[in-house]
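Here the structure is laid out as structure tokens; the discussion comes afterwards.
Every protein chain of the complex appears in place save one, which is left out.
Think of it as A and B in the order they're written, each chain with its own count starting at 1.
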Amino acid sequence: MMTAFLGSLLLAYSSMLALCQGLERHYKQVWGRAPTLLQRRVLRGSGWLLLVASLWGCAQAWGWAMGPVGWFGMLSLSGFALALLLPYAPRLAVYGPLLGLPCWLLLFALAG
Amino acid sequence: MKQTLTQSMAWLHTWGGLLFGWLLFAIFLTGSLAVFDQEIDHWMQPEIKQASVSNAQAVEHAVAYLQRQHANASAWNISLPSERMPALRVTVGDRRSGISTYLDPLTGEPLVVRDTAGGTFFFRFHYSLSMPRNPGIWIVGLAAMAMLVALISGIIIHKKFFKEFFTFRPNKAQRSWLDAHNASAVLLLPFHLMITYTGLSIFALIYMPAALDSLYKGDFETFYREHIEVMEEPRQAQTHPAPLTPLTPLAPLLAQAEARMGPLSGVVIEHPGRSDAHIEMRRVLGNRIALTKGHNMVFDGVTGELLAGPPELRPSVLAQRVMFGLHFAQFGGYPMRWLYFVCGVLSSAMIATGLVLFTVKRRRKYASESRLGQQLYRLVESLNVAVISGLAVACIGLLWLNRLLPVELAQRAGWEVRGFFAIWLLSLLHAWLRPRLQAWREQLSLAAVLCLGLPLLSVISDGQAWGDSMRLWLEVTVVALGLLLAWSVWRLHQPQVQHSERRVRHAQAQVN
């Protein structure tokens, strides 16, 4: 359950990040330039996909009855964390999931 | 009053939010702490040790003790140790008002445990404000309605709901407070709405008895009997005890109940040792979302025959119980509990930023007001300090009082609670007497110091810090909260302009 929980938390944060970077204002905030139309679409598209993936992850952790409740909580919290992180440490906010992924994989491998 | 919709909603949001904001902050913060009520209970009873025993073993010890000490009692209640509450407790007589004894689950010997308000205090306070039950829940209900109204009017007046979804601009005085208020409100909106509405649903028939009056002429008992199919006939209270008959072995019944209902929280035995004995197996509340309080399995106490199982709920009752369950947050284990706790703390923070925003916006305006206006403004500022930081001091203060008050003090739990309110009242006095910024700083510092010092306190009072893994977690969490408070004190010391270079660096990136 713990791996599914942390995995879907990672997915929830990533989806919020992708959706956020799909907005011109926040893309500029990190990279200092406007995103191309293609970039925006790819970011938004992957954001929605990750959103669905994190719902699936929550269902793995809690089942389909409780999963959506936890999913909403995760999305809210990761969105809020992202909003706080962006002005202080924009690069960390963006590269955070890349750091989180190997940690989670390690945990997954250990938990078997 | 010729105004646009936005203006009138803004008025409602501002003044409704201010008037109920203090109360709502207290309700939300104590409610968030109540998520960990049993963990706090356990921390506040250091005499109880964590031990792993099977339910069958624990029940065996409990029954042996009860047969020795209370063979003639009308009922025995056994609360089984669980992951969250490692205590084995037996109560003789009524489950709520009877006399409780804690037993060592390993040996079955009685333990002397200090009388404490416990984490249960936060739970009670958050729905009744520690007032007599009815006035308390009506005031809390009114505040919850104000919360709903503030949420909806807030959505109406927030012009850039989606455009500023992820926006937070620090170091910009009023702008930053508004951003923080908006971000915590918008991003956590599903939680705010859910927790407020489900909170109202718990006492729905008290707050709005219209349908009950209309369909049942206000007769709650009839409704209650109808809404869950009770298989068992209500039994007549007997004047003469039935003849003595030995109790059936409990271990097979425990296994049967566990197989059907999942983890169990306790066993109730009515008329133990008599021919009309009944055994009720109570389940843990968190096996599913729906709150299934009281829907348990009942066995005959002599033959061990199953008399009534957990009832099937009709869809409307199930929907209601799911709403209760969503509020009580007993399901989903510790990961879900943490989500609820953090969301609850952020809800409190959202309310707090709203309260602070009120004063930040008007600070200059009120400086040129009449004397009365200035005094009222000062009262608002002081109440903000006392309710936000003062409550934090009082909450952590309750944990300190638990270790500092003498263990043998009579009515000890009552003194803990009195201490809690005394601290809170003192914080108001302090906030009124001190200049605004100093008051914030001093109270937040005190709260931070009390949080950071908690492990030290338990080392000194119990002879060991982190008595077991549950207390370790609680103290680590409290220390983390202490660091957060210390950080906020440090931020208060920072002059507003210090981060200007960073602002220049990001100037081109900021699109406001």
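In the analysis below, a residue touches a chain if its C-beta (ideal position, glycine included) is under 8 Å from a C-beta of that chain, and two chains touch if they have at least 3 such contacts.
Following the convention adopted for this analysis, contacts and distances are computed from a predicted model.
Remark: of the listed names "Cation:proton antiporter", "Iron transporter", "Phenylacetate-CoA oxygenase subunit PaaI" or "VWFA domain-containing protein", the one matching the undisplayed chain in UniProt is "Iron transporter". Counting contacts over the entire complex, the absent chain touches B. Screening B:7, B:67, B:303 or B:494 for touch with the missing chain picks out B:7.
Between the chain not shown and the residues B:161, B:223 or B:338, the one that touches is B:223. Checked against the full complex, the one of B:163, B:314 or B:418 touching the unshown chain is B:314. When the whole complex is considered, the residue among B:210, B:255 or B:460 that touches the unshown chain is B:210. The missing chain lies against chain B, touching residues 1, 3, 5-14, 145, 148-149, 152-153, 157, 197, 200-201, 204-205, 207-208, 210-217, 223, 226-227, 314-317, 319-320, 323, 361.
Convention: only the chains that are shown with their structure count from here on.
Chain A and chain B have centres, each the mean of its CA atoms, that are 29 Å apart.
Touching chain B in their complex are the following residues of chain A: 1-2, 5, 16, 20, 23-26, 28-30, 32, 61-62, 65-66, 69-70, 72-74, 76-77, 79-80, 82-84, 86-88. Residues of chain B touching chain A in their complex: 163, 165-170, 183-184, 187-191, 194, 288-289, 326, 331-333, 335-336, 339-340, 342-343, 346, 506, 508-511.
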